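With one protein chain withheld, the remaining protein chains of the complex are depicted in position.
When the chains are written out, they are named A and B in that same order, and each has its own residue count from 1.
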Amino acid sequence: MDLLAFLNLNELSLGMSKLSMYPLFDIAHYIVSLMALKEQPGAMAVARRSPFACWFSSMLFCFGGAVLSNLLLAEPPVAPLSNDGNVLLASIIWYLVFYCPQDLVYRSAALLPIRLVLSGMKEVTRTWKVLGGVAQAQKHYKDGILVMIAVGWAKGAGGGLISNFEQLARGVWKPETNELLNMSYPTKVTLMGAVLFSLQQCQYLPLQTHHLMFIYTVFLVVNKTSMMLSGSPSWLFSPVEGAAYRVLFAEQPTDLATAATPKAPRAPGRTPSSDTCAAPKQDGRAASESQNGSAASESDGEAPTESETRGEDQTPSGVGGSKKTD
Amino acid sequence: MDLLAFLNLNELSLGMSKLSMYPLFDIAHYIVSLMALKEQPGAMAVARRSPFACWFSSMLFCFGGAVLSNLLLAEPPVAPLSNDGNVLLASIIWYLVFYCPQDLVYRSAALLPIRLVLSGMKEVTRTWKVLGGVAQAQKHYKDGILVMIAVGWAKGAGGGLISNFEQLARGVWKPETNELLNMSYPTKVTLMGAVLFSLQQCQYLPLQTHHLMFIYTVFLVVNKTSMMLSGSPSWLFSPVEGAAYRVLFAEQPTDLATAATPKAPRAPGRTPSSDTCAAPKQDGRAASESQNGSAASESDGEAPTESETRGEDQTPSGVGGSKKTD
Partner (left out) sequence: MDLLAFLNLNELSLGMSKLSMYPLFDIAHYIVSLMALKEQPGAMAVARRSPFACWFSSMLFCFGGAVLSNLLLAEPPVAPLSNDGNVLLASIIWYLVFYCPQDLVYRSAALLPIRLVLSGMKEVTRTWKVLGGVAQAQKHYKDGILVMIAVGWAKGAGGGLISNFEQLARGVWKPETNELLNMSYPTKVTLMGAVLFSLQQCQYLPLQTHHLMFIYTVFLVVNKTSMMLSGSPSWLFSPVEGAAYRVLFAEQPTDLATAATPKAPRAPGRTPSSDTCAAPKQDGRAASESQNGSAASESDGEAPTESETRGEDQTPSGVGGSKKTD
């Protein structure tokens, strides 16, 4: 990493890698996560109706990654509760975010500059969680790179991946949508991180751990901040994804048809098949959302400015968009 | 415990703490649990249609606590099956309750005096299960009082806590209701017991284990019996719960508004916000119940006299009730 050395960032990254997440960064993570929960439609009604269900759901938002990664590795999913300090901290913040008189805490934290700082700090915890998950998996499966990716991803984006069951605790059930069918930005970026850290830990990447931590963290924070400031989804790799999708997964026109009518509108011929599939799903989703009185959920604890990223961001639509530019 | 010594109860409680649950008390637990399952709407149809699904569901009713507590501690959830005697006993009782000619077994056990005795004996097993769960958790996390509470609660009230998934085995899915959103009496009383036993095991309570077992068991049996005899929900701590709810979680009127109109009907102003939240939920619940052809479920294996406790017993309604007395 001559570049990093040149920029004299070696020591900075080494110092950063020794940062303790507890308590400051963890607090930021809890605040941002619980604000995202509070912003879910129907969440406040549950908070009034059953504080306990709200607390349980909040703990899944805050510790979902640890719960899921422990489940995957057959370690006790109840383990996060054994960390009294963190649970106490998360519970206090839960109380302040949901029940503070005048809603002071939520309103203060929702001010853009404060939210920006908190969201940035939350993104820092993501690096630590992904790396923690990868290392945890490596203890069980020394060379199991796929297991390392899966567990790192689960630990970093657990809240989103188990959102169906977190919602169930609040009495909401939306089977037609999940993070696998329709990945949100945090889920994608965490998967990317899990792949990078797994490759690095298996020494397929010519990088030291703290360098990768530094690069990935900076990428996360910059990306998140610019998304919040611009208010638009700026998932850098959309073009790459779209291209990969078109090459690997799109329906290929038959050779005969291409040969016979090379300029015929094959693309429209293709579109309906995928659109007709997608349309009823999305209708169903909209219908169920209005039934449940709740719109798209953000279970990974993200700012609402991202809730618009889904839908636009999903691969087939991305492809549809790029088709128009063909 | 001078009081206990004074009453010469020390030896009694010590003797009681050495009682074996197997087989008599376990039999009572299985009978009462399976009668509660049989009383669920649609259960008999499933029993005729698919005896295997009915058996599986019955085992979840009888051993749900052990399954859930094992899951939480990453011990094999299939472990209860390794106890041949208990499974055989539960299976025989399942057969007799569901398929006995003339329904003799169910009808006999449903006679009030017999049911009273059986329900009392079932409550005794609750003490053993809660304590068992707390001790099981303590083996994994020596000082993890939160883990001990969680596992003790799971072991004592597991059937209720996993009721969504137990129902799924029978083809019933009611996501809008669960024991977290709307705690039933057995779930609450088990949580209380789990807290007490965890405090005692961590030596925060000046009590010996067998004293606490005695006190808690007597409380359970007396409370249960009086509820069954009076037919009314007599959850002793409703006023405490209501007060705690009002102090901690109720929407506080804004200071300005209070100052300006101290005698204005703020409560009605508050009520709609919580009522409008609750109303559609409850409508939805009613609707889905009529669709599923099933009413409120009693998955912890309780007598039907308790099914009315829910709804009245839930905290916000309790608050609503106490508001009227303001």
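One rule holds in what follows: contacts are C-beta pairs under 8 Å (C-beta built on N, C-alpha and C of every residue); 3 or more make two chains touch, one makes a residue touch a chain.
Since we're looking at a predicted model, the values are computed, not measured.
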* Asked: Which residue, B:H29, B:R115, B:K129 or B:R170, contacts the hidden chain when the whole complex is considered?
  -> B:R170
* Which chain A residues touch the hidden chain? -> 71-74, 137, 140-141, 144-147, 150-151, 164, 173, 175-178, 180-183, 245, 248-252, 254-255, 273-274, 277-278, 280-281, 284, 314-316
* Could you list which residues of chain B touch the chain missing from the display? => 42, 44-53, 56, 70, 74-79, 81-82, 84, 87, 95, 99, 101-102, 168-173, 291, 293
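In this text, only the chains that are shown with their structure count from here on.
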* Equivalent-chain rotation between chain B and chain A, CA atoms, steps of 5 degrees -> 120
* Asked: What whole-Å value do you get for the distance between chain A and chain B if each is reduced to the mean of its CA atoms?
  -> 36
